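Can you read through this structure? Questions will come right after.
Here the complex is missing a single protein chain, while all its other protein chains stay put.
Chains here go by letter, A and B, matching the order in which they are written, and residues are numbered from 1 within each.
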Amino acid sequence: MSVLEKVRPERPATEARERRVTDEHGRRIRAGELAWRYLLLLAVLALTIGPFLWQLSTSLKGPTEDIYSSPPRFLPEHPTLHNYARVADTIPVWDYALNSLKVATANVVTNCVGSALAGYALARLRYRGRGAATLVFVLAMLVPVEGIIIAQFTTMRELGLNNTLIGVVLPGAVGALNVLLMRNAFRNLPYEIEEAAYVDGANVWQRFWRIGLPSVKGTLAVVAIFAFMGAWDDFLWPLIVLSDPSKFTLTIGLNYLHGTFANDERLVAAGTVIAVAPLIALFACLQRYFFRGVGEGAVKG
Amino acid sequence: MAAPLRIRRQLPLSPWLFAAPGLLITGAFVLYPFVSTLVNSFTDRRTLVPGRFVGLANFRELLHDDMFWTGLRNSFLYVLGVVPALVVLPLLLALLVHKNIPGITFFRSAFYTPVVASIVVVGLIWVWLLDERGLINALLEAIGIGRIGFLSDQWLLLLSAMAVTVWKGLGYYMIIYLAALANVPRELHEAAAVDGAGPVRRFLSVTVPAVRSTMVLVAALSSVAAFKVFSEVYLMAGPSGGPAGEDTTLVMLVQRTGTGLTGRVGYASALSVVVFVVTVALMLLVLRADRKEES
C-alpha cells in the first residue's frame, strides 16, 4: 500500500487539531480523514444495501400486517419466518438450490480453466491468427444475446443436450468477457520472468502453470465470482433449455411464486431473499480471498 | 504497450490448443447462432413459419419504423447517461475502499451486493421503491418535495432505469478498478507527494494516468452493455416500453418483435444486426478516442 491511500475527495476541515491514529501498516491516518471516510462509506452503504433490507423487512412481515400501508413501516411489527416456511412448502427449494449450485459450480470451473487458457494464448503466445482469435472473442461479446436464444436452443437439441444441466452450462462455459479479462491480466505481467523461465528450459505449459497463473489469481477470483453469479442468476436460458421440473434451477423455481394463483408480496419477497442470501453469504465467506487475490495479482505486477 | 514475447521456437499447435475450448464454445453458441441471425435478417421468417429470401426488405422497413428510431434514440441516450457515471463513480468508490482501514472488507463486500443479486430481483425491489406510494416517494413527501411519478413519465422512467444500471454496476466496475489500483506503482505517488501535489492533483496526474487503460476498458464494456440494455428498462417500464412505448430500447424491440409464437424472426434479426453493427462502431470509437489521446 502506498501514499495513494491519502488520495481523497476532500481535505478534512479538522486538520488543525489532528489526533493521530495509525492503521495496520503503522502509518498515520488523521482522525478527520477517518471520519470523512467512514461517513462516506456509511452513505454508500445505505444506498447499496438499503433496498435489500427493505425487501427483507417485507418478507418478515406477518399475515395480519398491512404491507401496503402508507407511510410504509420499516420494521415488521410481528416478525415471522412463516413466509419462508410457506415458500419451502410451495416449491422444492432445496432441490432447485442444489441444481443451481451444480450449474454455478460447473460454470466457475469451465470459465476459470477456459478463459485462463485462452487468455494466456491471446496475451503471451505468438502465432499466426492471434489477432483473428482475439477478434472472435471481442465480436462474441458484442452479439446481442436476446436475438440468438432460439438458435442456441436448436443447436443444443441437435447435440441432444436439451433438458440437461450440461445444456444449461455450455453456452456460457467460456465467457468472451472473461477471456478478455484474463488476456488483459496476462498482458500486464512483466515479460522478464517468463523469459528467464524460458531460458531455463520451461515449456509453454510449465510457464503458464508455474509463472503465469499464480500471478493472475486476483483476476481469476474475479472471473470465478462473475461466473458463479451469472449462472446463479440466469433465468431465460435455463427456462428454455430445461423441461423437466426436477432439473429446474432456483431462479426458475422462484418464478412459480408470482404465478397465477399465488400473488402474495411477502412470499415474493421471501423468495427474492432466498435467491440472494446464499450468494451474499458465499461472497461474505470468500471475500477475504477475493480481495486478497485482487491485491496479490497486483503486488507482483 | 508491451512487446510480444520474444520466444519463437514453440510448437505452433500449442496456442491453438490453449485457445480451443474458448473458441469452440464461443463459435458454437455465440457466433454460429449469430451467423444464422445474419442469414435470417434477409428473410421473412417467423417463429413457426420458414422464411423466404426478401433481400433488404427488412432493413428498408426499419427506416420507416418509428419504433426503430425511438429504440435507437433511447439506446444512445442510455450510453450517454450511464457510461460517464460508470467510468468515474466506481473509480472514486475504489479509491474510497482501497485503503485498509478497520472494517473495510465489510464495506467492500457490501458495495458488491447489488452485483450479486439477479437483475429480476433488483428490478422487483426498485419498482417497489420508486412506486408512487413507495418508500422513496414517502420520504420525498416527508421532506416537503412531494411525490414524483418516477414510473409514469417517459424521461423519468429512462433516468430511473439508468440509475438502477449505475447502482447495480458500481460494485462490478469497482472491483476492476481495485485490481488496477493495486497495480499503480507506489513510487509515482510518493514522488508526487514529495512534489507537494494535493489530493485532487495527485488523482488527476497520478491515479488517472495509471488506471487509464482500465478506464478505457470500463468505458468500452459499459458502453456496449448500455447500448444493449434490456432488463432494467423492461422491468421498470414494462414489456411495452413505458408510456406509448417511448422508453423502448433497441434490444427490447428485438425481443418484442422476435420472440413468442408469432415472432417476426426475420425482422428481429435485422434489428439484431443493426445492434451488432452499432456496438462494434461504439467499441471502435472508444478505442480510437483512447489512441488519439495517447499520442
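Everything that follows uses one rule, which is that contacts are C-beta pairs under 8 Å (C-beta built on N, C-alpha and C of every residue); 3 or more make two chains touch, one makes a residue touch a chain.
In this section, contacts and distances are computed from a predicted model.
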Missing subunit (named according to UniProt) among the choices "Ubiquinol-cytochrome c reductase iron-sulfur subunit", "Sugar ABC transporter substrate-binding protein", "ATP synthase subunit a" or "RNA polymerase, sigma-24 subunit, ECF subfamily":
"Sugar ABC transporter substrate-binding protein"
Option from B:L151, B:A180 or B:V254 whose C-beta touches the chain left out:
B:L151
With the full complex in mind, choose from B:V35, B:A191 or B:V277 the residue touching the hidden chain.
B:V35
Since one chain has been left out of the picture, which residues of chain A touch it in the full complex?
63-64, 66-68, 70, 90-91, 128-129, 131-132, 135-136, 149-150, 153-154, 157, 162-163, 235-236, 239-240, 243-245, 252-253, 255-265
Considering the entire assembly, which residues of chain B contact the chain that has been omitted?
31-32, 35-36, 38-39, 44-51, 131-133, 149, 151-152, 157, 237-245, 256-257, 259-264
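Convention: only the chains that are shown with their structure count from here on.
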So what's the Cα centroid distance for chain A and chain B, whole Å?
16
Listed in rising order, the residues of chain A that touch chain B in the complex are 1-11, 23-25, 29, 34, 37-38, 40-41, 44-45, 47-49, 51-52, 54-55, 68, 70-72, 110, 113-115, 117-118, 120-122, 124-130, 133, 136-144, 146-148, 150-152, 155, 170-171, 173-174, 176-177, 179, 184, 187-188, 191, 194-195, 198, 203-205, 208, 218-219, 222, 229, 232-235, 251, 268, 272, 275-276, 279-280, 283-284, 287-288, 291, 294-295, 297-299, 301
Can you tell me which positions in chain B touch chain A when the two form their complex?
1-8, 10-12, 14-16, 18-19, 21-23, 25-34, 36-37, 47, 92-93, 95-102, 104-105, 107-121, 124-126, 128-129, 133-135, 138, 142, 167, 170-171, 175-176, 178-184, 186, 189-190, 192-193, 198-199, 202-203, 206-207, 217, 221, 224, 228, 230, 251, 254-255, 258-259, 265, 268-269, 271-272, 275-276, 279-280, 283
